[in-house]
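Encoded as structure tokens, here's the structure I'll be asking about.
Here the complex is missing a single protein chain, while all its other protein chains stay put.
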Amino acid sequence: MALDDRKSDGFTFVGTRPNRPDGLDKVTGRARFGADASAPGMLHGAILRSPHAHARILRIDTSKAEALKDVKAVVTRADFSDKVEFAPGLEGDFWNILENVMAGDKALYDGHAVAAVAATSALAARDALKLIEVEYEVLPHVTDVDKAMLMDAPVIRQGAADYSVPEGMHPNVVRKHESGHGDVEAGFAEADLVIEDHFTTEATHQGYIEPHACLATLGADGKGELWCCTQGHWIVQKTCAALLGIETANLRVTASEIGGGFGGKTTVFIEPVALALSRKANKPVKLVMSRSEVFRATGPTASASMDIKIGMKKDGTLTAAQGTFRLQGGAFPGGPADFTAMCAFAPYNLPHVRQVGYDVMTNRPKQAAYRAPGSPMAAFAVESVIDELCNQLGLDPIEVRLKNASREGTKASYGPRFQRIGLVETLEAAKAHPHYTAPLKPGQGRGISCGFWFNHGGETSVSLALSEDGSAQVMVGTPDIGGSRASMALMAAEVLGIPYENIRVTIADTATLGYNDVSHGSRVTYASGLATIKAARHAVEKLCERAAKKWGIPVDAVKWENGCAVPSGPNAGEFDPLPLADITADMGRTGGPISGHFEATPEGAGVSFATHIVDAEVDPETGKTKVVRYTVVQDAGKAIHPTYVEGQFQGGAAQGIGWALNEEYIYGADGRLQNSVFLDYRIPVASDLPMIDTVIVEVPNPGHPFGVRGVGETSICPPLAAIANAVSAAAGARMRQLPMSPPRILAALKADG
Amino acid sequence: MQYHSPESFAQAARLAAEAEGVTRFLAGGTDVLVQLRADIVTPDTLIDIKKIPGTHDITRNGDGSWTLGVAVPGAELGEHAGLVADWPGVVEAMNLVGSTQVQGRATLTGNLCNGSPAADSVPAMVAASMTATVTGPDGERVVAVEDIPTGPGRTSLARGEVISALHIPARGENAGDAYLRFIPRSEMDIAVVGCAVNLRLDGDTITEARVSLGAVAPTVLLVGDAAAAIIGSTLDDAALDRLAAAASAACKPIDDKRGTIAFRTEVAGVLAKRVARIAYARAKGEIIKGHHG
Amino acid sequence: MSKIHVSTTVNGDAVEYLCDPRETLLDCLRDKLSLTGAKEGCGTGDCGACSVTLDGRLVCSCLVLGVEAEGKEIGTVEGIAEGDVLHPLQQKFIDYAALQCGICTPGILVAAKALLEQNPDPTEEEVRFWLAGNLCRCTGYDKIIRAVMDTARDMRETA
């Protein structure tokens, strides 16, 4: 462990490991998640979903359902309904979201919502769905990314492509990204060995344990209340208001405790439907997805088909790299092909590099962000080829990566030069870790991989209010997914100099704080943390002003130290330190309440890198893989609460293990999802995993007052490749397709043997 | 849905015989409730048999045979030292079904009547020559376990018939049974292939054997050729190879989301060898715990 | 469809409710008794978030019908603490940061408590297999397993 409770870095609170403020609520069952709310007179909603992958909706007859006494509202998008439930005339992203939450002319994937009911009980709502008659004209469908690009593929939607797609491509190709520098052909000519290979990954789901849930109230006066589990309630507010045709400020959204998101709760699915039902029924409506609905109709990640070509000299120097990345993002534009391309070669200093990404539509659910969207699959393909180059040239994989690693000043594969980054430090720490040199047993293989993610800032508002007794309330707008209340309180305590326990952090609703971007892009500790620090500093300025006034000296002669106003130097005068609580005790009579604020869009989220080491054991007779040892090394910039940083590292690794070995969306020939339950969508269980060791590297981010870099996403970038490299070593056969399921590994063993 | 909790099997059979529409019996409920919840099967009549006397009992009969109540959950089988000592294969097969939580509810009878070709406990019950008492409107009959499933989701039970007890023969001397399955994870999956072996020794030589396979055909397979491959042997390498070949040859699997034809066929042979070794060691008196016992 | 009257005991308190025979015990706990500590993560017995004890036996409350609770003793996460004194597992989960989002935590606590009551000295492997039916997507299980093992150690020492 790189950090402990001994403080040697000038921080008092930051870097310690106190208990999270919401711990008690969460171990006693008291914490209220999305489905835990209810309201007087509440109705229960349910959604009817298309059983077809692609079908024209010819007719929807809701009359039998509406005739039921228990049914209070039915909504559809149908133009032939008397009243349009959703706002007409939407364009762009809002139109795409509306089309996704309730199908228009066509059902675009198995599970696409086509109608919804609100009834007096959940059972009554489910029963009512069975009485809704939908007449479909089933259309040809396509769910595979490569097939969707073929000229004879069914067209999901004409005209969805943007400016970037060259003429002559299939209409399902909706965006193209191309970047790089140098002359890759010249670079390949300089290489002693060039490897070119093809890789695929399947779509995986974020797999949060809490299904989407909300409780909506919308009256005829256009004023609404919405409670929901979301990674960002302001985006919910903005989107729902647009889809329902009401003013944003008239919809107040409160974020419940959130049972996991990983990117999948950064958009809306059921919330606009619940609001529409509520408006029609004039009663509160609770809508909760089943697990099957979560799998069929919320964002999995994109699947990918990738071609990689990399050249290396005998001494391990990379000469050139080229990649083509085709990402399948479901029935709407948005597959993260651009990020896949931009992240692919970011860890390496390459004189010649070219990357091309294609965003391709298929008859699958609209992909949603999943932890570093696009980057893990790129790392899988690229780091597999680098591993193979090292194998064939007899080179140490960490030495080769160190030799070519991006550093401060390196021209990134995606364009600009890197600022201070910590890739080399993670590689050095991995090399020094006992894991890297530990002996392997027969049948085991070791793999390593690097990973990269950009991280994000985003709009951020924080308000901090002091109480008369000297305690502080911090209101932030980013839902706490994994202990961020604790990090915020630590940063506020650091600035204010008051005990961690005297600070209460609340996730404010949309009516009580300014706009906040979603909890995504690993931005919470970075951006809400920066905002908390600045809001606390703002309050400290005011505290210093009160002290200056009391002492009769200029404010610039007062400084803040250990929770007290003190004279800034001998010339300022002789005054005893004035503790925060002494100032706040009579603040009402010395100028009024003291609060601090921050509202801005921080632009300094430092990019981050990680290096993972993994040992895998393959059963040669069955192809079954067991991950026997795992070590995550990642640059956190500065770990505010190291325990929760470790938790992010471990969680990312575990999700990566699932993605690499067992998780996948399986579609039948009929275009229907075959594994929409946890029984067959196989996320890792406790007995599948070893302990996951962590090393926190700290190369401070110059864009954050305490040096924080986001840590949530980078941790899922290296695992796919690291595990593939370990399995390939153990099996003696290169694995190019995820998941590396036992049948695939056994087939590879047979082909090789 | 009408819910009944009769106090005798005769009453349960009568209710089932007289009921209209779809009838389901409720023991542990771990399949019935999943199907109900997912709108796959919503019974018109649900007959909870857990209030019938004897359904929670594990009884060792005077002749060494066992009678199991139909509502005994897997966890209770696993906690019964005497049963585990006699029939570790049957118990470990049942204990592999689902999670600890599922073990608190799921029953051998339910696993059998659900009719899944991949049911873990069924190959072990077949290898153990278990039988079931079936109570119907016209009385009782005793049926071999392998004659109950007739295809995916289907059984040979007639309308109004309900399994009222399960029976395991007396263990006897120098015998052992075992069950293994292949799943991609370490827990919580449906078997991709399952295999049970039950055998008896005279000295080092196998004198009796039953080998059964799950998840490789529409119903559980009792593979006579596989048993013949090891009977008379000391489970030497040649016998094991013959066993594997016979097991693989018996497979009539499908390609589906859980496995391929080639994979199932290959792994059936691999498992058969591994299971036979465990059963053999147990017959020799070694205590070998289940894979996570 | 007529509803059925059920009398049962939850966390030691006698309670009653009326339920449709199709409703699960989880539905009844959450919607009729407002005990929302048990969560529905899957509804198919695959995630363990709804774990409760039924006459002392660990079960998924989504796989038990509400009507089956008649005359039974049910234990939920809300009954784990003794008044304001947390169960050692609860305290250790906070101390170890053995939760991130917290949605799986109630089920894991109920399951881990059942384990320690039956096996006060479990191996890591035993803990992992016992909890295999409790999915956690945030933590990678590392801190959860450590918290359970360390609680077991503490409880053995104080016993």
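Odds and ends about this structure:
For clarity, chains are labelled A, B and C in written order, and residue numbers in each chain start from 1.
Quick note on the criterion: a residue touches a chain if its C-beta (ideal position, glycine included) is under 8 Å from a C-beta of that chain, and two chains touch if they have at least 3 such contacts.
Note that contacts and distances are computed from a predicted model.
Choosing from "Branched-chain amino acid ABC transporter permease", "MoaD/ThiS family protein", "Cytochrome C" or "Na+/H+ antiporter subunit C", the protein name stored in UniProt for the chain missing from the display reads "MoaD/ThiS family protein".
For the chain that is not shown, the touched chains among those present are A, taking the whole complex.
Across A:177, A:238 or A:672, the single residue that touches the chain missing here is A:177.
Contact with the omitted chain, checked across A:218, A:372, A:450 or A:558, is made by A:372. Contact with the omitted chain, checked across A:605, A:640, A:653 or A:677, is made by A:605. When the full complex is taken into account, the listed residue touching the unshown chain is A:455, out of A:172, A:455, A:484 or A:728.
By the touch definition given at the top, subunit A reaches the unshown chain through residues 162-164, 176-180, 262-263, 266, 336, 338-339, 342, 354, 369-373, 414-419, 454-458, 518, 520-523, 601, 603-605, 607, 703, 713.
We adopt the following convention: only the chains that are shown with their structure count from here on.
In this assembly, B is the chain whose CA centroid lies farthest from the centroid of subunit A.
If you average the Cα atoms of subunit A and of subunit B, the two centres end up 43 Å apart. Separation between the centroids of subunit B and subunit C, computed from CA atoms only, is 29 Å.
Across the assembly, subunit C contributes 20, 22, 43-44, 46, 125, 129, 131-134 as residues in contact with two or more other chains. Touching of two or more other chains is recorded for residues 38, 186-188, 292 of subunit B.
Residues 20, 22-23, 27, 30-31, 34-44, 46-47, 49, 76-78, 80-81, 86, 90-91, 93-97, 99-106, 109, 125, 127-129, 131-146 of subunit C are the ones touching subunit A in the complex.
Residue ranges on subunit B touching subunit A, taken from their complex, read 38-39, 182, 184-190, 192, 257-260, 262-263, 266-267, 270, 292. Contact residues of subunit C toward subunit B in the complex are 1, 4, 20-22, 24, 43-46, 48, 51, 54, 57-60, 62-65, 67-68, 111, 114-115, 125-126, 129-134.
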